[in-house]
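Left out: one protein chain. Kept in place: all the others.
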Amino acid sequence: MYEKFYRSLYRIRRVEERIAEVYPTDKIKSPVHLSIGQEAVSVGVCEALRPDDVVFGTYRSHALFLAKGGNLKAMIAELYGKATGAARGKGGSMHLIDLEAGVLGTSAVVGTTIPNAVGYAYAIKYRRENRLVVSFLGDGGTDEGVFQESLNFAALKKLPIIFICENNGYAIHTHQRLRHPALNICERARVVGMPAERIEDNDTIRIFERVKNAVDLIANGAIGPHFLECMTYRWKEHVGPNEDYQLGYRSKDEAEPWIRNDQVIKIGALLGEKEKRAIEDAVDAEIADAFACADADPFPEESELFTDVFK
Amino acid sequence: MYEKFYRSLYRIRRVEERIAEVYPTDKIKSPVHLSIGQEAVSVGVCEALRPDDVVFGTYRSHALFLAKGGNLKAMIAELYGKATGAARGKGGSMHLIDLEAGVLGTSAVVGTTIPNAVGYAYAIKYRRENRLVVSFLGDGGTDEGVFQESLNFAALKKLPIIFICENNGYAIHTHQRLRHPALNICERARVVGMPAERIEDNDTIRIFERVKNAVDLIANGAIGPHFLECMTYRWKEHVGPNEDYQLGYRSKDEAEPWIRNDQVIKIGALLGEKEKRAIEDAVDAEIADAFACADADPFPEESELFTDVFK
Amino acid sequence: MERMLQYTEAIREAADQEMERDESVLVFGLDVDDPKAIQGTAKGLLSKFGAERVFGTPLSEDAMTGAAIGMALAGLRPIHVHIRMDFLMLAMNQLVNVAAKSRYMFGGKVSIPMVVRSMIGKSWGQGAQHSQGLYSFFMHVPGLKVAAPTTPYDAKGCLIAAIRDDNPVMYVEHRILHFQKGPVPEALYTVPPGKARITAKGTDVTLVGISYMQVECLRAHHYLAETGIGAEVIDPIWLNPLDIETIVESVRKTGRLFVVDNGWTTCGASAEIAAQVVEALQGVRDIRVKRMGFASVTCPTTPPLEDLYYPNARTIAAAAHSMVNGASKEWMPEERKDLQSIEFKGPF
Partner (left out) sequence: MERMLQYTEAIREAADQEMERDESVLVFGLDVDDPKAIQGTAKGLLSKFGAERVFGTPLSEDAMTGAAIGMALAGLRPIHVHIRMDFLMLAMNQLVNVAAKSRYMFGGKVSIPMVVRSMIGKSWGQGAQHSQGLYSFFMHVPGLKVAAPTTPYDAKGCLIAAIRDDNPVMYVEHRILHFQKGPVPEALYTVPPGKARITAKGTDVTLVGISYMQVECLRAHHYLAETGIGAEVIDPIWLNPLDIETIVESVRKTGRLFVVDNGWTTCGASAEIAAQVVEALQGVRDIRVKRMGFASVTCPTTPPLEDLYYPNARTIAAAAHSMVNGASKEWMPEERKDLQSIEFKGPF
């Protein structure tokens, strides 16, 4: 289990670090919202899911995409705007999709995928399928009215869905404190009668276990939505490859405990050195290959401008 | 005090009964959402307000308009589409306004005046004025995302506003039970840290007292929004002058206790017979006059079609 | 003998038959399951198909539109119903930013087969917020189809086409059209996207009537006939894809284009049709162009102003007459009983 976790954590971290390295070359002409520091949430959640469970995410979904098994080459090619990209170069970093892996789509407008996930869950229930949906959202997403509307409907219809609020404290540079009178996102879920819990420490294994528990409950027919608020922290700037402590909206001190709790290191430490190295080597090679392919791959043909408006 | 209450209750009841009587003549070519049975809420609330406090309401606001001191003649003329109407005949029953009386407007789209009321309260606080806003909404209004967004902002900024949820159980023909997983509207206010209470029995005096308490708290600088859920019952159909028990979505049995608790009768019974009669006679005369005037008043000139798009 | 149905019944039947045919079709929206069943358009569906396939919702237009998209992503074919088009303003984010764009922005990996039914209100003081015909918004944004059927026949055929379409379709109804009766085959058939219909022949002026204004244009055709003017009347039926060729061919013949819209003219469907016809015929033949729609104001509730707010058969005929005979020859037909508009009686 730890190998799988480590592989996923390390892979996501390295992919995003690589993105940050490449970024100054302008090969990636796409805004990138890095998840560095937050990988534990996507990994902990997705490791608890079954292959045919599906996820919906936000514009900050590299980690989610990869954790759920999305195609790495397709993702990097998408960032490079290539025809081999996950969205044939038409979506960029903010609109990732991988139907085979159950990544149903991500969106650049905050909150928009929450009701989409709920509708998908309705379809699952309607068809009596034994699978579920996970809706990823940020703490900022909870500000939008559609959040409350969606949770209300999911609870009303007892849908097979888990909401994962990745609470990194901020919406861009604005702390939750400046947006909510009380820091009680879980209460906002409980108000519609949804079980909700908060996981404080960005711990991959705890997140995995709690999600596993919810998945099992839903799978065993103790149906109905669940809500998890996962406290986490973004190490980099909101969008782009750099740090932003110099902006002054937050301090490096605030980040310190989160960085000390780096899940890539912590989970890595549970493995033997050789085992760890083997994973890292394989992942590094895979990543190098993905970036090389993306570089070499062709851009879409001009005619593609007009395809796929309608089916 | 009871005389004032009775006068207001009786007046609203009689005006709406008169509207229902006139309706079949097609003189009122406007949808009418009658408040018959719900008058206690508007009266109890508005009696606790000061003249320069302001209210925002829904399309079901005849009672609110009158209780807050809105001009009766202007209201009836508006229903008749006359140039003397509150909105010069351009708004109809669903868009009542009386700036002198502090009726700031009502709207036909559910939930829309909630944030307007919040913005108005922001202006009051910004200007350090000692007055407040009351936002009236239906139980259906709490379904809309804008409800939660508005309450969150009002609480965040500690605005001088009281939310009155007139819970008559239904949104058109759909019971709250079919729209909310739990019947806990007050919880939805508390979640943003707002004091909230529910008044079960449609009792004018209790509503008055509880609102008075909130008004005093806000006036004394224990600022911040308050929320009251007033349970009540609509006797007539959702829109129009008739009853609708035959539709089958609710039973007459359900209505019985509410009708037995008729506030017009109850509060009337607290007065002496002579006193009561004097009030009724004066009100009846006023109403007869208002309808006669509305009938006689002119329609707007053709040129008015193009006025007041812009100032 | 042809079977006659009311527009509302045609819609109901289309939904009913499609739901029978295809388990993935479901109907939801505020009040679809209540005793009035959206003017009867959803009548009987609940008892026949059950509460999982036919359900009312909380007042949450934004989330429910998002949910419809999610259902469509999962392969269902939801029909989401709104009793007023005005309420779609609460759902614009999901419609414009998600439904219209998903297929393209995900590189063709997904499709969104959903139908959004909404109604335009008119008269009896529906006023500012219950009367808008805002479909030009949906025409503006690539990725949404738009149908605005005016006859019961087209109501059924367009709805079936919309349900079977793999893309989001905005299906526009009009409260007054709901009262129309007409022949409707019992069998399943489609009125497919992108084909307009010439509903009256003429050689002097081309009248394009959109949604309810189609009815008024047909009445205007009769008024105009009295004066010897032959108005060719066209019903676009689908506004996107728009069958501009049929309109252009007609104007090539008549030399006069008169678009009467059931909405405002500025940046409306009438602006688009006028622009496209001009683009097609410039240098080919000299034409005259006219647009008519709601007055450029908010809809007033009082009947005398409301009457002025809307085009009607007589004002349309008068304007067409002056297009043909010159503005100097003013003419306004006497109202004919047989060509009067239906008077809608409230409460709503």
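Letters A, B and C mark the chains in the order given here, with residues in each chain numbered from 1 onward.
Just so it is clear, a residue touches a chain if its C-beta (ideal position, glycine included) is under 8 Å from a C-beta of that chain, and two chains touch if they have at least 3 such contacts.
Everything numeric here is computed off the predicted structure, so don't read it as measured data.
Could you list, sorted by label, every displayed chain in contact with the chain left out?
By the stated touch criterion, the chain not on view contacts A, B, C.
Which residue, B:12, B:28, B:75 or B:121, contacts the hidden chain when the whole complex is considered?
Answer from the full complex: B:121 touches the omitted chain.
Given that one chain is not shown, which residue among B:105, B:181 or B:241 touches it?
B:105
In the whole complex, not just what's shown, which of A:26, A:100 or A:253 touches the removed chain?
A:26
Under the stated touch rule, tell me which residues of subunit A contact the chain that is not displayed.
23, 26, 29-32, 81-82, 85, 89-95, 107-111, 140-141, 143-145, 171-174, 178-180, 237, 239-241, 247-249, 299-300, 302, 304-306, 309
By the contact definition given up top, give the residues of subunit B that touch the hidden chain.
56, 85-91, 95, 97, 99, 104-105, 107, 109, 112-124, 126, 145-146, 149-150, 152-153, 156, 307-311
Residue by residue, what part of subunit C touches the chain that was omitted?
Looking at subunit C, the ones touching the missing chain are residues 62, 86-87, 89-90, 92-93, 95-97, 100-101, 104-105, 127-129, 132, 134, 136-137, 139-143, 240, 263-272, 274-275, 278-279, 282-283, 286-291, 296-298, 300.
The criterion applied here is as follows: only the chains that are shown with their structure count from here on.
Determine the centre-to-centre distance between subunit A and subunit B, using the mean Cα coordinates as centres, and give it in whole Å.
46
Once you find the CA centre of subunit A and the CA centre of subunit C, what distance in Å lies between them?
41
Got the subunit A residues that touch at least 2 other chains?
145-146, 149, 152, 156 - these are the residues of subunit A that touch more than one other chain.
Touching at least two other chains at once: which residues of subunit C meet that condition?
57-58, 60, 62-63
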